[in-house]
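Submitted below is the structure of interest, expressed as structure tokens.
All protein chains but one are shown at their positions in the complex.
After this line comes chain A, so read on.
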Amino acid sequence: MALFRYPRPLPSEITPRDMYLSRRSLIGGAAALGAVSATADAATLQTHPGPYSGNLTPTPHEDVTHYNNFYEFGMGKADPATQSQTFHPLPWTLEITGLVRKPVRLDVEQLLRSPAIEERIYRMRCVEAWSMVIPWDGIPLATLLKDADPDPHATHVAFESIVRPAEMPGQTEALSGIQWPYVEGLRLDEAMNPLTLLALGIYGETLPNQNGAPLRLVVPWKYGFKGIKSIQRIRLLDHEPPTTWNRLAPDEYGFYANVNPQVDHPRWSQATERVIGARSLFGATRQPTLMFNGYGEQVADLYRGMDLRKNF
């Protein structure tokens, strides 16, 4: 399955939402390619409903795009939206290297036109005890990894984000102690799980800069910080890779970071979560946090026999 590597762009797959762009200019594939790469605005993705979406009501687009953590653009929840506007996500090349038989270099502009892109509406649970429901558009990571043909010795997958201090003001914040690039990792079987998604968009459009453009990881049964954004390199390894938050505070953020209401963060309880989207101070709600964020049926087997208190 390598459809996304040699896509046949159809006009319908690349029509931007922006009404001021004339539809006629987009009929030619070349013109459309230019339109996608030249505008920082969200462009419509050709997507179709995928599995595992369940019966969830998405959090308003405004909240998904204006309340999140992306420390490359600042420490505040509003910083990513306000400070990411000069970031240029395209052109972009994604590398899949390391213990693979066929190293891959993917042109993300082509990936954005892949017919393999599907919608997954997932719960998103932040380690800070708040949650959203986000309609992602993306390609299962397993599809891309299979394409690179992992070596039998590969046991883990390491992800690396981008370093661009000129466009990412948070990377010049010396006090935080964060080493750039942001790095994350999964066990290979976690990476191959059908839930694990390489997201290229939200709400049927390309990812806004603040949400990790042009592509990011989504692992819905883990805390949000595992969802590394603006990924440049994926490497297959035979050992567990270091991960950014674990390096900063190993007693607070584990490698696994599975959502678990029974294992608290040292500073707060993980039993419940604030539901984002209330808008009014006195209308906000809390709900119980679900084991594996409600995806136990799909992933509990990955951790059978493991002490989840130790491997938090």
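To be clear about the criterion, a residue touches a chain if its C-beta (ideal position, glycine included) is under 8 Å from a C-beta of that chain, and two chains touch if they have at least 3 such contacts; residues count from 1.
By definition in this document, contacts and distances are computed from a predicted model.
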Protein name as given in UniProt for the chain not displayed, "Protein-methionine-sulfoxide reductase heme-binding subunit MsrQ", "Urea transport system permease protein", "Carbon-monoxide dehydrogenase medium subunit" or "Hydrogenase": "Protein-methionine-sulfoxide reductase heme-binding subunit MsrQ"
Options A:90, A:271, A:291 or A:308, residue touching the unrepresented chain: A:271
Absent chain, residues of chain A that touch it: 62-63, 66-67, 75-78, 130, 173, 175-178, 248-249, 264, 266-269, 271-272, 274, 276-282, 284, 286
